[in-house]
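Starting off with a structure, shown below.
What you see is the complex with one protein chain gone and the rest in place.
Each chain gets a letter, A, B and C, in the order it is written, and its residues are counted from 1.
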């Protein structure tokens, strides 16, 4: 592996993944919102014109503001349909992943346990997870692994926005703490570094034993 | 229950559900494509203006043509985003379901086992299933049950379009046959007729023991 | 359908299912603990000697007392291994289900959301659900449907034993109430009465929208 693109790479989990991959001497392009706005399909296409191929692609993007179903507007649905779904589809239709490479999707634990306040995110991240699962079988033929990481509560600015009293919230979690972005970063790094390829087509909950469903 | 609306009610499963509900003296409006085109949001809004409330709503719509990922255009995504997802969201934001009523979603077994040829359908039907799950908890407060039926191979015109050699295909199925639309129709009828309310927030695979996953 | 055997048929859900099937003129044998003790394999074998074949078999049995993992003894494990798993296996290895028949398994919502207090039940009911899933494909060849109903909180003596303050508990449920055994009974009846066969190999959560996982 020599090159990587990390979307949403300027902060939170994207930043931690970027740094982790750099630590093993991968040439990482950490895309910020200036480089690509995944809610804007023109911006997505322009990005894909410039970044035509890569070894490791990390699909990662912020989620929409918390909003109950009754308040979600047609404009909201369409915006986040682009941001969380369609932009990623266009990227995968356009950017070439080099043989033996990796695609990581940073989705969310809401895909398996949908959340009323994050209904937009639950819907479109699940939709893209379906696409990603299907594509994992095609990519497998080129020895490219597709790994969907579904983080639970991680210590990011976004989590702090979404949750009122973080300290109280932490006490409700099995580990008594949020996950650290570096744990996600190190996880991604480890897989690439050790050339673990057979881990593919899988959704990996990363939530500190917080979920209650068995599979 | 006295009134029902069945979308896609002029053929296939929608028709069978309509007839089944009529057999227990429910006043059923079987909406055809002339009444509502779920891919056209104006049409959806017009429909919801006329049909302001109902006891039983059956969300059912045809799927897109088979298409592999690389061939799906932006126009395709957007069209079926409307048809399989956004149109249904608008209906649920607008139409009032009467207390003690039912909402049935006729989705597809591809939501749990996504299919490369039906990638659009896999994605958006899964997305709407997430929304439907979330809403089931709100509707429960008004004693309204939300039941997601995920049919496998059913004996409809659509299945015949999608599968080349139906007779060969049948031999691969555990029951040696396709499901009949009437089985879905009778299932829906039974639940309504017997006032079974506690079955809610659930995805029910209806596939003749064809799937292989445990849950 | 002319004959049915309902295990655990003297109370709770088993009783309700028995009554429901009787109401459509099925000759139901409601087995009580005197007829068969599923924790005792000799009793199970004796039962299967007498009841050699049937149209509808309902596998239903009470669960173990609430016990945390650290307190479960080897004796407990072995007893409930018999009661919740091995007894049912022996029955399915021995009793002939007539062509076109049904097997209903009344499991529990803990198979998908395992519960620390019901760890024994979570484990062995899940184990048998795996067996049941596998067998559904064999039974399908004889047009026998296998339906796994996984009830959430139902208004039975057992639920009252397990939960301290039922009234407080009800308020936490989406529907504000427990499910009624009759709803399960009617559901089973409806499927048999309407000869719905294509519903097979499926786990049906029956929990009043209480669970939070999507599938």
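What we mean here is this: a contact is a pair of C-beta atoms (placed from the backbone, for glycine too) under 8 Å apart; a residue touches a chain by one contact, two chains touch by 3 or more.
Source: prediction; values computed, not measured.
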| item | value |
| --- | --- |
| Per the touch definition above, residue among B:19, B:55 or B:113 touching the missing chain | B:113 |
| Which of A:83, A:108, A:121 or A:136 contacts the chain that the document leaves out | A:136 |
| Contacts of chain C with the absent chain, listed as residue ranges | 41, 69-70, 72, 74, 77-78, 81, 85-86, 89-90, 92-93, 111, 114-116, 119, 122-124, 126-131, 133-135, 137-138, 214-215 |
| Touch list for chain B against the chain that is not drawn | 111-114, 126, 211-215 |
| Touch residues of chain A, complete complex, unshown partner | 111-112, 129-130, 133, 136-137, 139-141, 143, 145-146, 152, 154, 174-176, 179-180, 183, 186-187, 189-191, 193-211, 214-215 |
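Going forward, only the chains that are shown with their structure count from here on.
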| item | value |
| --- | --- |
| Chain pair with the greatest number of C-beta contact pairs | B-C |
| Averaged-CA centre spacing for the pair chain C and chain B, given as whole angstrom | 28 |
| Whole-Å separation of chain centres (CA-atom averages), chain A against chain C | 40 |
| Residue list for chain A, restricted to those that touch at least two other chains | 111, 114, 126, 214-215 |
